[in-house]
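Only one protein chain is missing; all other protein chains are in place.
For clarity, chains are labelled A and B in written order, and residue numbers in each chain start from 1.
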Amino acid sequence: MSDEIRADVFGEEESADSASTGFDVSPKAPREMGSRKGNKVVAVGALVVAAVVLGLVVFNGLNDASMFYYNVDEAVARKPELGEKRFRMQGNVIDGSIKEADGGVTFKIAYGDQVVDVENRGNPPELFSSEIPVIIEGSFVGDEFHSDEIIIRHDNNYDEEHPERIDKAKQDATHRTESKG
Amino acid sequence: MTPSNSASDTATDSAPTGSRSALTSTSSTGSRALGAAALITVALGIVYGLIISPPDAKLGSTVRIIYLHVPTVLAAYLAFIITAVGSAMYLFKKTEFWDLLASSAAEIGVIFFAVTIIDGALWGKVTWGVFWRWEPRLTTSAVLLLMYIGYLAIRALPADPHTRATRSAIVGLVAVVNIPIVHKAVDWWRGIHQGQTVLGTVDPNMAGNQLFAMYMSMLAGILVFVWLLIHRFRVGYLTERTEDVALAEAIEARRLENVGHGG
Partner (left out) sequence: MTNFYIAAAWVITLGVVGGYALTLVIRGRRLSRLVPAERRRWMADASRDVDADTADATTADFGSVDNIGQSATRSHAAHGGAGGASHV
């Protein structure tokens, strides 16, 4: 943003402001900026660029996000069309189904009336348990789901760490997994 | 008119300084009192948020990020609403006050909102297992942040004050539409982010020192925001005044030049 450049480009034009100051200040003084017309071109250009970038981000984002995941039962129903495509699947980890495996973990995930076996490569996050619903990223391989990312769906319930509250939290967790869609 | 130099090269200059240092800052009695109150609540927020409040039953200490994430986003929303009000009032009244109020609030809002997103990503890494996904709440938040960065970018474009103020007022009014979208994104689309906290219920089960830490840090966030707003406004006001001085000098120089050349 050098003053010299600006003066070269816009300096020759008549200043719109000269009337109010009583004499012409703009053509010779490099510090004065130039016309509004020139500025408008810059501004409109910047706005267009910003709008395009924003549009792309929104499109890329919400296109993905409006169907951010399928529930297990939906995914099973769409299995023919999904094929080996990569997608996200949400469900509840079945209690007692989590087993350490070579290079990862296996478990069963359920939602609605469907259950799917999952083989996950890599270690699950710390909070991974059968108490909190998860979203897994991967694809079907046969009847199994092969995932490489487990996302924990935490909700906005916070409880102080007291023994009697932990029981309640567990109850809440099972409640919520049933009601949320 | 004043013994000051032109605005662009006076940064390091020591123009005549008042003997009382209180006279050469943007603070006033009111802002100092507010600043003291803000510091106290921040200190209490730190003590309660990091030490006194217990870890969460499921999240452990990760819950302590919430005491940052929620207050900062609250302050950011407040800032962007003030920007919208200032923008609307500017279009009505065309006075520098409303333009300065809107732009000051927007800058602070961007800072708070960026911090909110960083805190949220750290929270996400620990809780969800990932820093970021293009899920609805996060995507709309990114759009919101970009729009207000665009607002500040428009203000940085060379333009006369009135054009600049009008342009940015329009953006300031349009961009505020993002807030309800971001806010409702968790209801409208499937995603990872948990339900509303700001303006919704802070978890009704949250209690005791967790709740106190939350409210204390929210109060701290708002007080800090108001303090920042007052000071940012005054800095903006002073910036305009130094430019007035520079302009007056330029005009005076040209006038003398014209006289010298015989017009």
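Rule of thumb we're sticking to: contacts are C-beta pairs under 8 Å (C-beta built on N, C-alpha and C of every residue); 3 or more make two chains touch, one makes a residue touch a chain.
From a predicted model like this one, the values you see are computed outputs, not experimental measurements.
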Touching the left-out chain: which of B:L122, B:I149 or B:I222? B:L122
Residues on chain B facing the left-out chain by the touch rule are 2, 4, 7-8, 10-11, 13-18, 20, 22-31, 42, 46, 50, 60-62, 64-65, 68-69, 72, 93-97, 99-101, 108, 111-112, 114-115, 118-119, 122-123, 125-126, 155-162, 164-165, 224, 227-228, 230-235, 237-247, 250
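Convention: only the chains that are shown with their structure count from here on.
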Would you tell me which residues of chain A are touching chain B in their complex? 1, 6, 17, 21, 23, 25, 28-29, 31-33, 36, 39, 42-43, 46-47, 50, 53-54, 57-58, 60-62, 64-69, 90, 124-128, 131-132, 135, 149-162, 165-166, 168-169, 172
Mind pulling up the chain B residues that touch chain A in the complex? 6, 53-60, 63, 66, 126-130, 133-136, 139-140, 142-143, 146-147, 150, 153-154, 157-160, 163, 167, 189-192, 194-197, 200, 203, 205-210, 250-251, 254-255, 258
